[in-house]
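Notes to accompany the following structure.
All protein chains of the complex are present and in place, except for one that has been dropped.
So, chain A:
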Amino acid sequence: MKQEITLEKESQGLTFLKPLATLFKAKFEKDVVLKSFKKTGITLVSILLFLGLWHLGSKALYNKEATYKIEKALSEQGQEAADAERACIASGDSSCQPNTLPSPTQVWASFQSLIADHQLIKAKKEAFATKMAATNEKLIAQGKDAIIYTGRASFVDTVLTSIKTVFAGFLLALIIAVPIGIVIGLSPSLRSAFNWFIQIFKPVSPVVWYLLVFMIVKTLYIGASSDNAFVISFISVGLCAMWATLVNTAMGVASVDKDYINVAKVLKLGTFQKVFKVILPSSLPLIFTGLRITLSVAWMVLIAIELLAQSPGLGLFVWEEFQNGANDSNAKIIVAMFVIGIIGFLLDRLMLMVQQMVSFNKNEGI
């Protein structure tokens, strides 16, 4: 029984893995296994149901669009054209396929082709690197910049760019919001001085933040040759997402348990001691709740901001595929949708784990 308790503690925040973990346990307990099978079973059934509904839905949409195409050909060009169109659609030729919601199998195929594409680009990059190795060594020896591969980014590269951007933005939000939150939490007069500021800027849309950051960064970067899309997008993401942390930190600091404050008063702790030994530790759980919201907001707004900033991440990928309108573009967009969702989910779990670590019940000494 003790084993199971520790197991529960370890998998905090990753409870969705619990059924698996239970399965791998050396000592099988019958009802535990049964229970976890039931839990996993329900999840599996719901996933299958979802895929089934999706498949039927996409099939219906496909048929509707196909019928429309054939009827259009019939009314505009006559029977012969309509027959040709029908034959073309039935043959699966990509030139005349209805453009609608892709089916699960199409999405899976797109996912595989994106991975294959990534392998291809990776190979190309490596070939380029070995080819240029000698030249680059010379260039570096001369104090010049090395020549780097500037070809198209693969899907995996865009995902990595997005993750990099979201963490840079998150870090920026943390650096700005936590100290300001602490300061305004400590002082009621500063709190009222900042309140209008927070209330007005909190609801501003990511697009507008992007434009604001763009105005400023563009001017700062005048004359610089480097690409500022990354800088613009991570600053916009940070500014957009920091409000939850700011508000939560201020609230946490302002609402420290009166008993703790009384203890600090009776012991005559100095301001420094009071802030770092009493107020901050007691508001840590709320600060981390804020940071968790900030990270999920950052990931959500990132897509829109990357699109606007032309930063080569998932946002731009989705937009370019939409503009592209190739046969498998829709499927690729759905792949991106799932990847975005899964990464967002994992980021949230990560923050939940950190949050549970700092909660009073089990954290190590501060």
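Operating definition for what follows: a residue touches a chain if its C-beta (ideal position, glycine included) is under 8 Å from a C-beta of that chain, and two chains touch if they have at least 3 such contacts; residues count from 1.
Heads up, the rule we're going with is that contacts and distances are computed from a predicted model.
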| item | value |
| --- | --- |
| Candidate names "Carbon-phosphorus lyase complex subunit PhnI", "Small basic family protein", "Na+/H+ antiporter subunit B" or "Nitrate/nitrite transport system ATP-binding protein"; UniProt protein name, chain not shown | "Nitrate/nitrite transport system ATP-binding protein" |
| Omitted-chain contact residue, chosen from A:Lys125, A:Lys164 or A:Lys277 | A:Lys277 |
| Option from A:Lys131, A:Arg152, A:Lys202 or A:Lys265 whose C-beta touches the chain left out | A:Lys265 |
| Absent-chain interface as seen on chain A, which is shown | 257, 259-260, 262-263, 265-269, 273, 277-278, 281-282, 284, 360-363, 365-366 |
